[in-house]
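Just below is one structure, and these are the notes that go with it.
This part shows chain A:
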Amino acid sequence: MNSFFQYFADIFNGVKSLLTGMKVTGRYFFSPWEIVTQQYPENRKTLKMYDRFKGEVIMPHTANNEHRCTGCGICETNCPNGSIEIIQDKIDMPDGKKKRIIDKHIYHLSMCTFCGLCIKTCPSDALAWGQEFEHAVFDRTKLTKILNKPGSSILKDISE
Partner candidate 1 sequence: MTTNQLMFAIFAAVIIIFSILTVTSRRILRAATFLLFVLVATGGMYFLLRFNFLAAIQLTLYAGGIVVLIIFSILLTSHIGEKLEAPSVKKIIPAFIAAGFGAALCILTIVQHPFPQEVISSSERTDIRVIAKALISTEKFGYALPFEVISILLLAAMVGAIILAKKRKD
Partner candidate 2 sequence: MKEVINLPVKNIEEEEYHINMGPQHPSTHGVLRLVVSLQGEIVKSLKPHCGYIHRGIEKMCEKDTYPQIIHLTDRMDYLSAHINNHAVCLLVEKALEVEVPERVKYIRTIVDELNRIASHQLWWCSFGMDMGGLTCFFYGLRDREKILDIFEESFGSRLLHSYYTPGGLMMDIHPDFQKNVKVFIKYFRKKIKDYDDLLSGNVIMQLRTKGVGVISKEDAISFGMTGPTGRGSGFSCDVRKHHPYGVYEKVQFNEIVRTEGDTLARYLNRMDEMRESMNIIEQLIDNIPAGDYTAKMKAVIKLPAGEYFQRVESARGELGVYVVSDGNKTPFRMKFRTPSFSNLSTLDYVSRGCKIADLVAIGASMDYVIPDIDR
């Protein structure tokens, strides 16, 4: 007799649990304001990434086209993937001495794992995170970027 009641209790509890589940989905079905989907290409204008968002490594330049990179190469040695290459140049200073400056700060975005060690270890805070995240290109070579802008020079107070 016990198993007889158990049979009906099973049915009852089973149906009850199924209805509980249906209540959840049914509630969401009838509350379309809870939709969380973001319409990506449409919301491009309003889409704001967080300040700390790791999009790519950039080298901030001032309005006078000056950057803070001394070309010391610490970021290059700290990068675990070899995604930073620094090509140095020497210029003649007015006092006759030769001085190292940076010629090209090459950044291979395709090899970067966004660990942030270059930015953290940079002694002159020359590098920073950029918020750009749409990196898709048709040509792989376009992912190799030169971070210092053409004709840029080092900030005065850093070089001294």
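Candidate entries met the following condition: all candidates are chains of the complex that A comes from, given by their letters.
The rule is simple: a contact is a pair of C-beta atoms (placed from the backbone, for glycine too) under 8 Å apart; a residue touches a chain by one contact, two chains touch by 3 or more; residues count from 1.
As the structure is a prediction and not an experimental result, all values here were calculated from the model.
Engineer: Pick the one that touches chain A in this complex: which of 1 or 2 is it?
Structural biologist: 2
Engineer: Contact residues on chain A for candidate 2 in the complex?
Structural biologist: Of all residues in chain A, those touching candidate 2 are 13-14, 17-18, 20-21, 23-25, 36, 50, 52-54, 78, 80, 113-117, 120, 129.
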